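All protein chains but one are shown at their positions in the complex.
Let's look at subunit A:
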Amino acid sequence: MRTALLTLVLALSASPALAQTAEPAPAQTAAASAEQAIDVTDDSDWQNQTIAIPAFATNADVPTRTSAGSTAALGNALAGVITADLQNNGLFKPTGPGALPRPALAQIQAPEFGGWQARGTDMLIQGFVRAEADGQVTVGCYLYDVALKQQLAKAGWTLAPGEWRRAAHKCADMVYSRLSGESPFFDSKVAFIAETGPKDRRLKRLAIMDSDGQNFTYLTTGQTTALTPRWSPDYKSILYLSYFNGQPRIYILDPATKSQRLLLSARNPLFAPRWSPDGQWVLYSMAQAGNTDIYKITAAGGSPVKLTDSPGIDIGGSFSPDGSRIVFESDRSGSQQVYVMNADGSNQKRISFFGGRGATPEWSPRGDQIAFTHIVGNLRVATMDPSGGSLRYLTDDWQDEAPTWAPNGRVIQFFRTARNTGRTSVWQVDLTGRNLRKLDTPVDGSDPAWGPLRP
């Protein structure tokens, strides 16, 4: 987390357009104790960067087919979604449309810098909405540095009415990446398991939502228990586990049509399906006579390749972003620990040596970190580097498990189980561990699986 912040701070200070932003304080870190020195908590300069996001203007307030209403209402809703995106990451101090004057269309490309400066605004996001004749909506998004009176970035999109929130996420992505130097991630989706019902009779259905928890949609009916979904890299398929006649099997479901196919048929239980980064391979585990090993098979089917052959449970593989290595968990040593092997199964090496148990490893899309569940009584979400060093806890609760990475490798979602009730919820935390929040899903949720940035 410290590395992440430091990178952000450096990226900021290196950006000429943002030269007026408060300096990171190297003297302070240097003077601090060793413990404080690596803990760059003084990111208040960052969080104090004020961003104003007034309602987007429109050329004409006319009805749209979006769920937000007319173009004027849509302009207000867009600014609200952008505000929430930027708010929830703790990097900025955004002010939403409710507390701000609404600029006229003519001001979108010629902001009233003086007025915004008087309000103490550092950054200004303005935009417009236009209804197209064919029912689509066009959204423009502009980022300004108020002190410099300068435009930093702009972009525009024409989208189907049902996709209007994407424009807000794309705008937030543009602002986030321009100001932080990091890759975007808001315009992405999460597959997860929607849970309802009492603890001993939980109905577990496959569902999807946008990265911010909105646009919730069920994909299965709940007649069979669904678990552990994963998006394909192109968003066209979801791998998941489903109980058919009581036996867990791996299916590939098309979220557009909700049709699915059995990936492979076996008399033995199949677990933990995972895509390779290129979508060509599927990793999975199969239990045979009490022994579970990891296999891979091409996504089209064919002959499985057995990758592990240890007495014990080998499960939960995750490819490195270049596809060359796989991180997985195994209890071959006597307890669950995290191991790395080459993609062909060779060179299997344990990497977790810090006590407790290590489970559900997920390789970051940036390749630099592995997120996992660390179990010492309680279950906590933690990260380490691919050689097993730099252990960091991101959460500290009774039962947090199954981390999944945002497309930019800077934010993690996971699920939390409540003591006694067994109620589950999807949570999000950044790599500092300080910006933790629960996603507002309409029902309980578990096993979040964050997809890549949408194509």
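Note that in this section a contact is a pair of C-beta atoms (placed from the backbone, for glycine too) under 8 Å apart; a residue touches a chain by one contact, two chains touch by 3 or more; residues count from 1.
Here is the rule we use: contacts and distances are computed from a predicted model.
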Protein that the absent chain corresponds to, by UniProt name, given "Peptidoglycan-associated lipoprotein", "NADH-quinone oxidoreductase subunit H", "ABC transporter ATP-binding protein" or "histidine kinase": "Peptidoglycan-associated lipoprotein"
Hidden-chain contact residue, picked from the options A:Thr121, A:Gln136, A:Ser237 or A:Gln336: A:Gln336
Options A:Thr257, A:Ser303 or A:Asn420, residue touching the unrepresented chain: A:Asn420
Contact with the hidden chain (one of A:Gly90, A:Gly156, A:Gly181 or A:Pro269): A:Pro269
Listed residues A:Arg202, A:Arg325 or A:Arg437, member touching the removed chain: A:Arg202
Residue, one of A:Gly96, A:Gly213, A:Gly316 or A:Pro452, that touches the chain absent here: A:Gly316
Missing-partner contacts on subunit A, residue numbers: 198-202, 204, 223-225, 227-228, 243, 245-248, 269, 271-272, 285, 287, 289-292, 313, 315-316, 329, 331, 335-336, 359-360, 373, 375, 377, 379, 398-399, 401-402, 417, 419-420, 422, 446-447
